[in-house]
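Following: one structure in structure tokens, then a few remarks.
The complex appears here without one of its protein chains, the remainder shown in place.
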Amino acid sequence: MNRTTPILALALGAGMVAAPAFAFPDKDVDYIIPFSPGGESDIAARLQQPVFAEEFGHQLIVKYQAGAGGAQAWSQLNSMPADGHTIMGINLPHVILQPMMSSPGYETADLTPVYWFHYTPDAIIVNASSEFETLEDLVAFARENPGMVTFSGSGSNSANSLAQKRFDTLAGITTTYVPFSGTGPSVTALLGDQVSASWGYSTVAAAQGDQVRMLAVASEERLPLFPDVPTFQEAGYDMVGGAYRGVAVPKDTPEETRQAVSDAFQAMNNEPAMRKAMDDGAFVVIDVPYGEVEAFMAERREEIAAAAEAAN
Amino acid sequence: MRTEPGSSPAPERARGASRGDLGTIVLCVLFVALGGWMIAGSMAMSPLGAVFPRVIAGIMITSALAILGLRALGRAGPAPAVETGSTPRRLLLCAALVAWAVLMPRLGFFATSIAGFLAVLAIAEYDRWTAKRTAAYIAAALALVGGFYLLFVEVLLVPVPRGVLF
Partner (left out) sequence: MDLLPYLAQALTPFNLLLALGGVVLGTLIGALPGLSATMAVAVLVPFTFAMAPASGLIGLGAIYTGAIYGGAFAAILVNTPGTPSAIATTFDGFPMAKRGDGNLAVTLATLASVVGGLVGALALLFLSPPLSKVALAFGPPEYFWLAIFGLTLISALSQGDTLKGILGASFGLFLATVGVAIVGGDVRYTLDQPMLVGGFDVIAALIGLYCIPVVIDLVARPDPHLKVAVQAGGFRLAEAMGHCARNWFNLIRSSVIGTVVGILPGAGGSIASLVSYSEARRSAPHPERYGKGEPGGILATESANNATVGGGFIPTLVLGIPGTPPDAVILGALLVQGIRTGPGLFTGQGDIVFTFIFGLLIATVLMLPVGLLIGRYAYQAIVSIPKAVLVPTVAFLTIIGSFAIHNSITDVYTMLGLGFLGWTLARFGFAPSPIVLGIILGPIAEQGFVQAWLIGNAQGNVLGMFFGRPISLAIAALALLTLLYPLLTDLLKARRARRAGTVPPPRETIDAD
């Protein structure tokens, strides 16, 4: 992308040419969620909707394009209108794992994320009636009985299965990961005592309330909603991460527009109401603006590649 | 269901039945081949991923062979219905549907749908074309396609392909 083009356009005095690139948003924005309605990505978008409308006077119109774990939408992103008014939710580790494991129709490098706004940290969750009171209980039991501890989780080669592999390596234990077709069935199996524990996200613990107990959470600091749940780092395991969510734009979107979209999400993230809604749902707000996206992605790629390698 | 009792003379029915038999045999052979391909493909899978494809392939091959075996013994099942009706129209319809789907992302949703609607309408029409009827049909096409277009695009927020036209 030629960075001088807009400047040139301005120098020529042709404000008309460059105007679309700077005016974001000047109409309603199509916000494509590559998953089914009802999931975390959808909930996040729904929380952003009113804030966006208030802040910018235009609507964020949420549309769904679920399929193949998000790949169906991501593989089409670059053929969509590149004027900043079509944006798409983007998720980690999905967009790194999928091209690594199969041919989903896109490469990680094809995608243009412009902002990462939050993550849901990985967490080990047990049934409230479980014998495991602390993470140490579980690790000690798993050490004595290799393979006996069963974890439910959402999908194979997913954030959950990756977290299980990472933790097994860190703690030097062997556990059994049982993949389910989504977070719902995975949590059902946990509540029904079909498995000993579940790899999920902090949001699951928040949604299930006192039916479950979170043993540890992979955030840097304890979550405001769960002041008594230790982080993995506190328990001695260097594990921070989870499922990251952000927005991406088609690759032909001008640099200025990318920055403008990034600024808009920054502004939304700064809203106190947004922060509070995120805290209440046990999301962890992060701010990775357009300028830092590349470094952030490189870091995650390394992390995920290492974990995926350990898995095989 | 598709047979017309009494309307088709006996020889034609017999010929139709044997044609049906041949089709069944060809399909069963294809199913056996598909089962074989499934088993071959399952060799590269993880043990857990391979269990189901192999079981399914086993059932597929067994039941296809059983049908073939029963035919060979002369104990065929009920003969499939004889097809009647216009085969050219059927083929034209299939072609029209494929063209509709293939052209939609290129030409745009609305334009393709109007064209596709009228094409399928023409294929399904058996009566004589009068000016009045033609006008009514075009109006119906515009109203139905337009109505559903608005429902999908404006109410249900489906991002339909725009293409080069509209």
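List of remarks:
To keep things simple, chains are lettered A and B as they appear, and every chain counts its residues starting from 1.
In this section, contacts are C-beta pairs under 8 Å (C-beta built on N, C-alpha and C of every residue); 3 or more make two chains touch, one makes a residue touch a chain.
Predicted model only: the values in this text are computed from it and were never measured.
Contacts of the undisplayed chain with visible chains (whole complex): A, B.
Remark: the omitted chain is touched by one listed residue; of A:Thr86, A:Asn157 or A:Ser219 this is A:Asn157. Counting over the whole complex, chain B has residues 2, 20, 23-24, 27-28, 31, 34-35, 38, 41-42, 45-46, 48-53, 56-57, 59-60, 63-64, 66-67, 70, 77-78, 80-81, 83-87, 89-90, 92-94, 97-98, 100-101, 104-105, 109, 113, 116-121, 123-127, 137, 140-141, 144-145, 148, 152, 155-161 touching the chain that is not drawn.
In the full complex, chain A touches the omitted chain through residues 36-39, 42-43, 46-47, 49-50, 62-69, 71-72, 75-76, 101-106, 147-150, 155-157, 161, 176-181, 184-185, 187-189, 191-195, 207-211, 280-281.
Keep in mind that, in the parts below, only the chains that are shown with their structure count from here on.
Taking each chain's centre as the mean of its C-alpha atoms, chain A lies 41 Å from chain B.
Across the complex, chain A is touched by residues 157-159 of chain B. The touching residues of chain A, when paired with chain B in their complex, are 30, 32, 61, 63, 65.
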